[in-house]
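To keep things clear, I will list the structure first and then write my remarks on it.
Only a single protein chain was left out; the remaining protein chains are all shown in position.
Chain nomenclature is as follows: A and B, assigned in order of appearance, with residue numbering initiated at 1 for each chain independently.
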Amino acid sequence: MEGELASMGQFIGAGFAAIGSGLAAIGVGNVAGNFLAGALRNPSAAGGQTATLFIGLAFAEALGIFAFLVALLLMFAV
Amino acid sequence: MATEPTAAAAGACVNDAGGAIGMPQLCVEWMPNQIFWLVVALAVIYFVLSRIALPRIGSVLAERKGTITNDLTAAEELKAKAVEAEKAYQDALARARAEAARIVAEARADIQKDLAVATAKADAEIAAKAAESEGRIAEIRAGALEAVTEVAKDTAKELVAALGGKADARSVTAAVTARLKG
Partner (left out) sequence: MRARNVAEEAHSEGGLVFHPMDQFIVKPLFGDGPVEWYTPTNVTLWLGLAVLCTVALFVLGTRGRAIIPTRVQSIAELAYGFIYKMVEDIAGPEGARYFPKIFTLFVFIIMTNYLALIPMSFSPTSHIAATAVLGFGVFIAVTALGFIKNGTHFLGLFWMSEAPLVLRPIIAIIEVISYFVRPVSHSIRLAGNIMAGHTVIKVFAAFAGIAALSPVSVLAIVAIYGLEVLVAFIQAYVFTILTCVYLRDALHPGH
């Protein structure tokens, strides 16, 4: 009984942690969308900024991956 | 995947059924193996790339760049030559055109001269003919006047004779002449 309660806690925690991945998706969308808006205003400058775009995407996404990792740890490793 | 029980390695990270216990990523007893083989693989890739592949690709790219530059220079030269050839052609064309114009002018002058000579000759001939004709006409006219006087005298004599008079030649002639003049 006690173990089942703990498992339940684990799964609920994992579910909450998974929300973080979704929030990271918002961040990634923000980065890409703003880049696109800027690129459409000044297409000639867009080519040189793709590296910056990808760095920004990577930083935003890394935090989502951390949340996902917490979810996985709760599911399988705790 | 690896669910067959016999294939599983014995250890703390795999259960009896061959399934993973927890996250395989966090299994400490597999890590030395992974790190060792990773380092080996990286070393091999680095060796192969830095010793063989990258110098080769770099030299190929440099060579291609050189070839392209050379070809561009050659093309530039050919273009200059083509421009030169076109200029020579244009010059030759202009010269030929000038020559042709000169020949045409010469020919025209020749023809003009011949024409003038011929015209003058023809004019002279025509003038001579006209003078001769005028002379003849004048002769004929004179002839005709004489004949008219003669006829008139004769007619007048005859008329006088016919009317029973005796025609005095001198008076008739004088009368006729007076009449012709009047």
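Here is the rule we go by: a contact is a pair of C-beta atoms (placed from the backbone, for glycine too) under 8 Å apart; a residue touches a chain by one contact, two chains touch by 3 or more.
Treat the numbers as computed from the prediction; the structure is a model and nothing was measured.
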{"item": "Residues of chain A in contact with the chain not shown", "value": "3, 6-7, 10, 51, 54-55, 57-59, 61-62, 65-66, 68-69, 72, 76-78"}
{"item": "Footprint left on chain B by the chain that the document does not show", "value": "1-3, 6-11, 13-15, 17-27, 29-42, 44-46, 48-50, 52-54, 56-61, 63-64, 67"}
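We adopt the following convention: only the chains that are shown with their structure count from here on.
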{"item": "For chain A paired with chain B, centre-to-centre distance based on mean C-alpha positions, whole Å", "value": "72"}
{"item": "Chain B partner contacts - residues on chain A that touch it in the complex", "value": "72-73, 76-77"}
{"item": "Chain B to chain A touching residues, read off their complex", "value": "20, 22-23, 26"}
